[in-house]
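All protein chains but one are shown at their positions in the complex.
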Amino acid sequence: MPKLSSAKKSRPRRPHSALIFGDLWEYDPAPETADPKLKPRYELFIGGKFVAPAGGQYRDSINPANERKLAEIAQADATDVDAAYAAAQKAYETVWGRLAGRERAKYLYRIARLLQDRAREFAVAETMDNGKPIRETRDFDVPTAAAHFFYHAGWADKLEYVAPGRRMAPLGVVGQVIPWNFPLLMLSWKIAPALATGNCVVIKPATNTSITAVKLAEIFQDAGLPPGVVNVITGPGATGGVIMAHPTAAKIAFTGSTEVGKIIMRSVAGGDKRMTMELGGKAANIVFDDAPIDQAVEGIVNGIFFNQGQVCCAGSRLLVHESVADAVVAKLKTRLRVLRVGDPLDKNTDVGAIVSRAQLDTIQGYLEAGVKEGAEMWQPPCRLPTKGFFMPPTIFTGVQQSHRIAREEIFGPVLAILTFRTVDEAIEKANNTAYGLSAGVWTDKGSRILKMSTELKAGVVWANTFNKFDPTSPFGGYKESGFGREGGRQGLLDYARLV
Amino acid sequence: MAATSSASFRRLFDEVGPVDAVGVEERVAKFAARSIKKRAKLFGLKLAVSMVDLTTLEGKDTPGKVAALCAKALHPHDEADVPPVAAVCVYPAMVRPARRVLGPISPVRIASVATAFPSGQSPLKIRLAEVRQAVADGADEIDMVINRGAFLAGEFARLQDEIAAVSEARGAATLKVILETSELETYDNIRAASWLAMRVIRAGDFIKTSTGKTSLNATPGNNQVMLEAIRDFYLATGTAISMKPAGGIRTAKQALQFLVAVKETLGDAWLTNRRYRFGASSLLNDLLRQIAKEKSGAYQAPYYFSEAAESY
Partner (left out) sequence: MSRLPITKTPKAYVGGAFIRSESGRTFPLQDAAGNFFGNIPQCTRKDLRNAVEAAAKAGPGWARRTPYNRGQILYRLGEMLEARAGEMADALRLGGASRAAAAREVTATIDRLIYYAGWTDKYEQVLGNVNPVAAPYFNFTVTEPMGIVGVIAPAAPALLGLASLVAPVVASGNTVVALASEVQPYPAIVLGEMLATSDLPGGVVNLLTGFRAELVPTFATHAHLRALSAVADAGERQTLALGAVESVKRTRFIKAEEKYDWFADSAQGLYAIRDFLEFKTTWHPIGA
């Protein structure tokens, strides 16, 4: 057992105390052993069947934690997209569009229950494909995805209560493109409301992370979902563009970067398509001097290091009241020293791998920019795996509003820390961004929470918490973070015509 | 005088800050999600054994019962190669019997509750006399209770002065200050009370969650709040205060979760029985049972370890 350090009484100045986070009690490796049941090759899912892509192209999907190949993923082209939309349109006209809401609900309930049955298998597959820790896929991604299906199932036969004074009618076929940061969860956020309101779907998962999408299609089959109701089109980014611009789509939904969102919006401008966009963010996480500091530190950590910071609503800017800035930063550093970076399949890992080499390089570029611009970078000591796309959690102090790291979305585990002195200054700094997706407020004062919530230009405000999601809670942004909402009553309205 | 004193306590509490209960629960849930296996598990289990204050605090305690407790404390199990526990914890009247069994020098310390444990509802003079007597009888450690009535009525100076008086009365013995978390109820109060206590005790003394005599005792949540208070106090003053959760920790799994909290909040220097204890009785049996399982690979039956009347 380590000995107590010798008494400090002889020292004239304030004692230098430090906590030791060493290897006295190392956690042994604790790998999750459940079988992800991966297939060597995944096809497209069109008209209720798994079919080979017209062009015969496949792309390797690799595990970002060890750079090893996981499977081959079919790469669809415009021909396949046409086939998918045709299948969806047929399903809409002949089956799904005529089905009573009560019966649509039952399919969605089945999907939720089957996903719950295979939760562990999906969690492991998601971790291997994306690099995020098993603890997160197991405890958050998969259960929340199942909950989204379960929640929306219940709306399918209650749509007359959603829009007072109007009747909700389906749009037809919707085209959807989702990102790589929450592959399975994003599938549920898109598919569940679309189906609940009576639409059929053509959806493309991210090129990097397609495995759980095609596995989910297996569940559609097991649930007996009528063929063509959901079509899963894997492939390159360009195929996403084809899906977004397709004439059959009555509505498109995109979640991804603001840059790509703008490209899509330009490509469909002038047409009739309804659209919703869930784009980027640069959220301010605002800590006042009367905040519960330890919980605020935890909220800061959850805000920017959850999912390796690859989250549109990440709390990537810390705005901390000047009087507590040093204390908060000191506690944050202490907390980061016990954050475990490593093998995502280890149950004790807190921070996993970045999704790809390209993304890791992009983040590195921002680290260099931050240092060059004069901010001070700090990272806790970490033993990183030798293979895979890993990096330590990173914070920057001495950041100014004009710095690139304070303005641009980094999409990685990098926190920019700025200070403020008054409520108005906090509001001004928080809102001084093209984005408006989310914000955090930490204070003990209720009226201040409500004032901040009123003044912050953000679609989601978290008070004394961060990164909390629920199927009942609408999510979406202001300004260049997009438009439309997902979840809750408000989210349903984006998938229906009001007649 | 009262006004300024009250103002200075207000300032202290402002500095000490509020605690968000939901946030605390989320933090400790992550400790429960840690997977502790094999060598790490065995290390943790043995560490936990060395941290047990093996306790008997019953009206029906006798010298015979205490003798058996001491024997078990010194030598927890025949086959298991485990250290002795940290201490035995008994009522003041049982200190002399314990000292007789353990002898003048023992790896197992004698902790006595005192100050009209568990309620503390006795004149200060009597509470202090009890402390002095227990120490004179041979107690190495004194587990006192704070005046919860004073805390809840806002009489912080009186509360702190009483702790200081007990601190004086205990001589060379180690002091453990029981906050009785269930009566303080909120995490804000627990954090504030922790600071009040730490300011008037010595390095090596303890703050302790509970008497074990109410329906809610040590929880991962109140353990965390107190660990964070200890950490903040240490970093601010250099004085290392120790921690003892007591009551409600019955299984090895729970004990390991508490130790994970220590490891990740205070670090390696607190992973020792000089800085952390478990106030428990049946916990020891489950620790031994789990140690045996780790060594043999087979799940163990409880009746090889427990003294429970009901054996199935």
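Letters A and B mark the chains as written, and numbering starts fresh at 1 in each.
Keep in mind that, in the parts below, contacts are C-beta pairs under 8 Å (C-beta built on N, C-alpha and C of every residue); 3 or more make two chains touch, one makes a residue touch a chain.
All values derive from a computational prediction rather than experimental measurement.
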Left-out chain, listing which of the shown chains it touches: A
Contacting the left-out chain in the complete assembly, out of A:A30, A:A88, A:L115 or A:A153: A:A153
Touch with the omitted chain, as defined above, among A:T33, A:T386 or A:T454: A:T454
Among A:P29, A:G97 or A:G488, residue touching the chain not depicted: A:G488
Missing-chain contacts mapped onto chain A: 102, 105-106, 109, 147, 150-151, 153-158, 161-162, 423, 446-448, 450-451, 454, 471-472, 488-489
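To be clear about the criterion, only the chains that are shown with their structure count from here on.
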Distance between the centres, which are taken as Cα means, of chain B and chain A, whole angstrom: 42
Residues of chain B defined as touching chain A within the complex: 14, 17-20, 22-24, 26-27, 33-41, 43-44, 47, 203-204, 228, 231, 234-235, 237-238, 240, 259, 263-264, 266-269, 271-275
Residues of chain A defined as touching chain B within the complex: 1-2, 4-5, 7-8, 14-17, 19-22, 24-30, 135, 139, 290-296, 298-299, 330, 334, 338, 347-348, 444, 464-465
